[in-house]
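Shown next, in structure tokens, is the structure this report addresses.
Yeah, one chain of the complex is gone here, protein chain that is, but the others are all in their spots.
The block that comes next holds chain A.
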Amino acid sequence: MTKVWFSLLFALSSLMWGATAASANETLDLIILETLPAPIVADSRAAFEKELARIMPDHEINVTSYNAEGSEVRAKEILTELAQNPAPDLIVSVATLATRALNASEEFVDVPKLFMAVSAPVEEGIVSAIGAVSERNMTGESHVLDAKVKLDMLEGVLRASKPSSLFTIGLVHSTYPSSSNLVNQLLALNGDYENINLVAVSTPYIEGDDGLVEMTDSIINSLQQKTNELDGYWLSSGPLAESNDLVTKVKEATGLLPLFAESISSVKEGALLGVVSEPASIGKSAARKAKLILEKKSARDIPVGKMDTYTVAVNVSTAIKLQLPIPSNYLKLSKKHVYQ
């Protein structure tokens, strides 16, 4: 009788251990679809993977990444191909074009989807408003600060230094969706500020590395034509902002300096002020949402929001050159991102 009891106890213990081990090693399949190989996209994805592995140590996460090379068409093709395979546990899209393609895809309606590094999810039609949930099983965060807040900050800098001056600022952008969306938001607020006059300086979006060079040349030409009427420019987000030495080239060609930029790298290059979401923050924040979804919370129940962590960066050399001292509160906020 005793032997029987011991045998039963051993069998039960083995069963429980086996179940626990199986749970700990559960494999999760993730697909990441990037829009283009830009630093912000790549860095955000890397931070996402790293954070997810950290916060879900008991899971074996298989991540398969795809890059649409800056093309929405390519993104759709990738998704069509992926539809032939077993459905993953989660599809993550990075940046606007990949997200637009994923949101439009009918093959993955039942698969939970997460986006990151998308500046205007409302304008892209993912949700009707920030704070709402998506009907297509998708959630995520906009990584861009509200246009009004950014204008307020720039106005603060200008007013503190030259309260009676009107600065005409060229909004440098391409027709890349996020870039043009952001400019549209800014232009919508033009006239609300005493010290700011916004002027759109645009170039058509052209895919690929060659396209980036063309877009750079085009925007420099446009700026040259408007040099006399501009006091500086606003470097919008999107692939154009990732162009190497854009700021230097503009300065050489026009003598204009950027007053506001949507990336840290632009501030490093000489933009007076920048308020951005760092890729690490974008990736980490997305990873926390991915964990919720992988733990069986429906993406349909998670509202689309905006990031709550932003980084302020200033370039004091530009400030000195422009004789626009950065207010102390901005300087304090950008403690680790004060560039010479």
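Observations on the model:
Everything that follows uses one rule, which is that contacts are C-beta pairs under 8 Å (C-beta built on N, C-alpha and C of every residue); 3 or more make two chains touch, one makes a residue touch a chain; residues count from 1.
We adopt the following convention: contacts and distances are computed from a predicted model.
The unshown chain of the complex is recorded in UniProt as "histidine kinase", chosen from "Carbon-monoxide dehydrogenase medium subunit", "histidine kinase", "Sigma-70 family RNA polymerase sigma factor" or "4Fe-4S ferredoxin".
Against the chain not shown here, chain A presents residues 160-161, 316, 319-320, 323, 325-328, 331-332, 335, 338, 340.
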